[in-house]
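A single protein chain has been omitted; all remaining protein chains appear in their positions.
Our next item is subunit A:
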Amino acid sequence: MAEISEAPDSDSSKLFGSDSKAPQRPDSEPEFDPKLMRKTKPGLKRLFLTFSVLFSFLLGFPFLWKSVEIYRSPLPFREIDSLSTQLRSDTLLFPLHFHALFVGFDSDPDRLRWSILSEITKLTSQNPKCSDNYTLSVTVDLGSRCLRGRTSSPHSSSYQCGSVTGGDFVQNDDVAVDERLASVFGGKNNEYSMAVVKGVSERAVVGKYRHAWMVVGDGSDVEMAVVKVAEVLIKVFINGGREEGLIRNEFMPVGADGKIVLSFNLLNADPHDWVYDWDFEKIDDTLLTPMIEALGPVANISVESQVLYHTPKASFSYWNQKLESYVFSTKDLPFFVNSNEWHLDTSIAAGGRSKILQFAVYVPSAKECPLLLQLPNGEISKTNGFISPMWGGVIVWNPQGCLRDSEFKPSAKNIIPIQQDLENMFEVFIGQFRQLFGFKSLNVYTGASGDWNLLPSERGFTEWELDVLSRQHTCFNLHSCATTLGSLSRLVQSLPRMIIKDEIGKQVKLSLEAAKLALSNASSGVYESSAASSSQARSLAEDAFFHPSIMSVSYYSFEHCFAVYSPFFLPVSMHVVLAALRELRRYKQEKAKYLAWKAKANTAT
């Protein structure tokens, strides 16, 4: 109805500004109320100005937001969760092949296999974390021909008939028999063999490689042999000579970065009496180096040594007239190490997360010499040594000059003689090192059905013991890696304002890759590389979790950000917004006035 024309009465409005103060007109137009009407269209300039300021603020807001964004390297949370569930649900399975060879028996191999399997299932304990997936094949060698069981692995089928006879076991030289069987069986990575032979003298030996043999008398039946075979397969080859399947955590002294430092200390209790030194380099080369190389996949080991003086012990000993020596008992062992005076902790080669194992040789003073350890059953210890799990071992060595005072020159510096004493001492050290890893230092395994002789190896650990270590450490490392990464992901997700550096993301990715590699190697039976990869996975996961930048005090909480930015932005933004709103309201009012006038004018005309 009323046309709102755009024809501006701009001259008159410009003359008087855009105020609502209208000039004094004669009352030609009806009821012009300056407060409610205006004659000209309100201008948009002021509105445009204020809104442009507001919009520039709003435009800059995303840039500001992006610039103060906290940098969080994206962590693969899903893969971490999948690794944890994978390890938890399908337990880590190590494939093992057993081959049992019966020489001189006339039995059906399948029946033998069935009875061995039933014995094995009686002995196998439920192992929730890591279990072993074994296959068993049985061969009966009758001399002229071989009866093979229905299921046979390629390992068992590679056995040539007649290569093992009863005559091989006649002589009592276990080492030679061991070598002979090694040439027959081969002994590749996850294949274990067991030979049962009828012979004259009864003997049960586990070799250095991956086989064992048993000589049974003529009269014994095959069932007894079956029980013993099952026992050695499970208790020795799988469990490593321990009762329970898994090594407990206190017998895994590998540091979080996969390194161990062996620190050998020669402690002279009282140098006024005598001073002893040792030729450590030679014995390190010959005795320790092969062992360290053998343990390469499990841990990265380095060795250091020192000689200390004025190192008395903290416990007491008493004179025993019958033994003519000073005696200390096993009750004193927990207090033996005098940590105040024995400054063993001076290693510079160990990083922050390596594990240090201390091996100390204690040379007592003349007042307490000779010093012997008495066991609870009254016997005197043959080794005079003890270990403390996760700490190390101590041996008490009594010098020659103890008893014969007259021939002895106390002030000269003496060297521990290599052949007689130092070698023996280091054999005890290697025994202690084995104990720290959960094995026994004795060379005999006493099982439920009889004793087995365990042949020792020059490298300190036999092949099958290294396999046990590799398997157990792979299992432990993978579980530790998964829990560490899980803890890290939970921690990162619970602190949304914490900076996650790129290094952490990279370490997590590498750790997951190493864990996958370890899993695939483990399921295909390559123990050594799976142990090495699992150790690498664990150390990377620990590096990521213990990264020094993940500190809860060093990220900024929301109220900190608010307190920093609000004095800058809040007052300014409030004024800008208020100005824009004010201009908008004014424009609306002016527009309403104009429209009212227009309507009035139209109704008037």
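Quick note on the criterion: a residue touches a chain if its C-beta (ideal position, glycine included) is under 8 Å from a C-beta of that chain, and two chains touch if they have at least 3 such contacts; residues count from 1.
Note that in this section contacts and distances are computed from a predicted model.
**Student:** Not counting the visible chains, the remaining one has a UniProt entry; which protein name from "DNA primase", "EIF-2B GDP-GTP exchange factor subunit alpha", "ER membrane protein complex subunit 1" or "GPI-anchor transamidase" does it give?
**Tutor:** The record for the missing subunit names the protein "GPI-anchor transamidase".
**Student:** Which of A:188, A:282 or A:367 sits in contact with the chain that's absent?
**Tutor:** Only one of A:188, A:282 or A:367 touches the chain omitted from view, namely A:282.
**Student:** Of the residues A:89, A:321, A:340 or A:605, I need the one that contacts the missing chain.
**Tutor:** Residue touching the chain left out of view: A:340.
**Student:** Using the touch definition up top, pick the residue from A:59, A:448, A:551 or A:604 that touches the left-out chain.
**Tutor:** Missing-chain contact among the listed residues: A:551.
**Student:** Touching the hidden chain in the full complex, which residues of subunit A are there? Just list them.
**Tutor:** Answer for subunit A: residues 61, 64-65, 67-71, 128, 175, 248-250, 259, 281-282, 285-287, 289, 302, 314, 330, 333-337, 339-340, 344-345, 347-352, 373, 375, 381-383, 385-391, 393, 395, 418-419, 423-424, 426-428, 430-432, 434-435, 440-443, 456-458, 460, 484, 487, 491, 497, 499, 501-503, 506-507, 510, 545-548, 550-554, 556-562, 564-566, 569-571, 573-575, 577-578, 581-582 touch the chain left out.
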